[in-house]
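Structure in structure tokens, see below.
A single protein chain has been omitted from the complex, and every remaining protein chain is retained in its original position.
Now for subunit A:
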Amino acid sequence: MNKHISPRLNRRAFVIGTAAVGAGLAIGLDLPFGGPAVVRAADGSPEIGAWVVVRPDDTVVIRIARSEMGQGSLTGLAQLVAEELECDWTKVTTEYPTPGQSVARKRVWGDFSTGGSRGIRSSQDYVRKGGATARVMLIQAAADAWKVPASECAAANSVITHTPSGKTTTYGKVAEAAAKLSPPADVKLKDPKDWKLIGKGVKRLDTVDKTNGAMIYGADIKLPGMLNAAIKDCPVFGGKLKSFDEAKIASMKGVKKVVKVGDTAVAVVADTWWHAKTALEALPIVWDEGDNAKVSSESIAKWLAEGLNNDQPAYVGNKNGDAKAAIASAAKKVEAIYSYPYQNHATMEPMNATALYTADKCEVWCGTQNGEAAFAAVLEASGLPADKCDVHKVMLGGGFGRRGQTDYVRQAVMIAKEMPGTPVKLLWSREEDMAHGRYHPITQCKMTGAFDANNNLVALHYRLSGQSILFSLRPEALQNGMDPAAFQGVAQSGEAAFGYSVPNLLVEHAMRNPHVPPGFWRGVNVNHNAIYMECFMDELAQAAGQDPLEFRRKLMGNHPKHLAVLNAVAEKIGWTTPAPQGVYRGIAQVMGYGSYVAGAAEISVTDGSKIKVHRIVASTDPGYVVNPAQVERQIAGSFVYGLSALFYGGCTVKDGKIEQTNFDTYNSMRINEMPKVESVMVPSGGFWGGVGEPTIGVAAPAVLNAYFAATGKRIRSVPLRDQNITFA
């Protein structure tokens, strides 16, 4: 791979360049040295529309607004632009515009938020148009120079050809002229059957620097004169900082300042982070823990269990027929209660941000899944206006939803504000990261299924009790108090729709919001809903005396896309042929993030407590596949995330605090536990689904259903660690 394909280097050049011409960007697109209506990148190369810069040597720089955190969107988004641009892929590089630049240009790059598996699917339309617009302008510039109609010209691989005469030129040669043209009012996108680059598993654009130590993550930022901060926030959520005795650590090596951060936290600023952390641990701190210190996992579980009772209020998320009446008069009933715990994202790189504050400027360097939210946090914490602030995004050492929040950005600015002119890097210890997550919400679920005399499922009551993410993080998105996202995977319609038809159905949510702050944890509400529903489907099949696959199929006639991925996975794992001696199978399906997924596992169990996962098969219909190699990696990674949570995860609460402190008490799967993952891609076209998350939903139920097949025992709570079940 060419060394010049490095988003890091190019982004830096762009930042410096646009800082120099920032005023020009802020007032419009005209720059004094560029002539009318030309915007230039750092090296003076012209923009052909906001998404594309073309250099004289034909290098194409593609702007990426979403964040790269390992999921591969940076490469996929570049493929989408390049497909329409008809440029030479080997000369493509990328750069991040900053949120400040985007705001100054009326959000020309759209949404920066990178979560909900939306990176590709919710920007594919306008980034492809960005590529197509640039292509039309480049062809027009060549046609103008040749004095021929643009309709007689075509572009491929960054070369423009006048078809009748055979004359050619390149993008680099006509870029200056193209940049001066008005963009076309509308452009036509290619028919998917004509795609050449979309659908190809091209190599990632960001790999080289990740193999030699050169990639810069937030924790690696170095600025001249920079100091380092370590922080401790009140370990009981909602508690406050009462006092601290900074005299005790004032003489410790490297200590520069002790800073109260808001009402709840204290930070030590020192020459090195190791000095800051060492001094922070020696700092006597008194907390005002408040009433939340009385909360425990047991008290939360008791409160949630009350919500499972039908006499408690609940929001209805999906309904047809009269489930309660049908259950009351049914020939046979099956009932089960499941639960799912808090989970920490545990990104490999703990939270961090570097801030430089002066009286008239505040800049932050950090990994963030939402550049614009980080930007808003900088504005709020600094008290400075938008044209005095900016956020410089760097590579994320994992996100998984955690870095969509901006608590660590706000803290860094508050600390830097106490030391104007000195850049300060705030890095959380792993222990702080474990104690102050934005956790996967905690829930319980009571399910009741009812059969007629012929073992047909006539009713299903799915009653959730537990935490709402939106209530805590986006209350404006609640609908008359109801959290519609709570029904991800069991919803009536939309991007996470239920895949079964049951004549009498009631899906409802009794909202219970404990004090532990919830967050969007990769897979979000699909994770527990898929475990509850798909494990219970197996229980229903057992009660009906039917094969789990056949039982599901009979309920899925009206859901052909759900059914197609289930069939694909069943075929790949060989469901209808016997498993090897001592090996047992489980199967599951769900829809999430606009994609249809199914999973099947082959496991063996020793002594009822040691699970060996031999094979995992996953099938996915995301509509269109942009980069199959990256989709496969997202699917394999989803199993690691989902099975780590199933076996080892789970955060418990004691005295109002999270008990797990590091990877010794919150373990994660290793390579020896990794099953072979076989992916079947069944893209049916016509829609755009996300792939970073949905497969997590089927990982656990596929294994749990296989565990039942092997042992005859149902497991209805997570993690397996708490039941002394582990990997073999």
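Throughout what follows, a residue touches a chain if its C-beta (ideal position, glycine included) is under 8 Å from a C-beta of that chain, and two chains touch if they have at least 3 such contacts; residues count from 1.
The working rule: contacts and distances are computed from a predicted model.
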Self-check item: Identity of the absent chain, which is to be given by its UniProt protein name, from "Sporulation protein YqfD", "Isoquinoline 1-oxidoreductase, alpha subunit", "ABC transporter permease" or "Nitrile hydratase accessory protein"
Solution: "Isoquinoline 1-oxidoreductase, alpha subunit"
Self-check item: Residue of A:400, A:500 or A:647 touching the missing chain in the full complex
Solution: A:400
Quiz prompt | Selected residue (touches chain absent from view) among A:122, A:157, A:668 or A:711 | solution = A:668
Practice problem: Based on the whole complex, identify which of A:349, A:390 or A:602 touches the chain you can't see. | Solution: A:349
Quiz item: Thinking of the whole complex, not just what is shown, which of A:151, A:182, A:211 or A:581 touches the missing chain?
Solution: A:211
Quiz item: Pick from A:314, A:556 or A:636: which residue touches the chain that isn't shown?
Solution: A:636
Quiz item: Contacts of subunit A with the missing chain: which residues?
Solution: 1, 69-72, 203-204, 206-217, 219-220, 222, 228, 253, 272-274, 346-350, 395-400, 427, 429-430, 629, 633, 636-641, 644, 662-664, 668-672, 674, 676-677
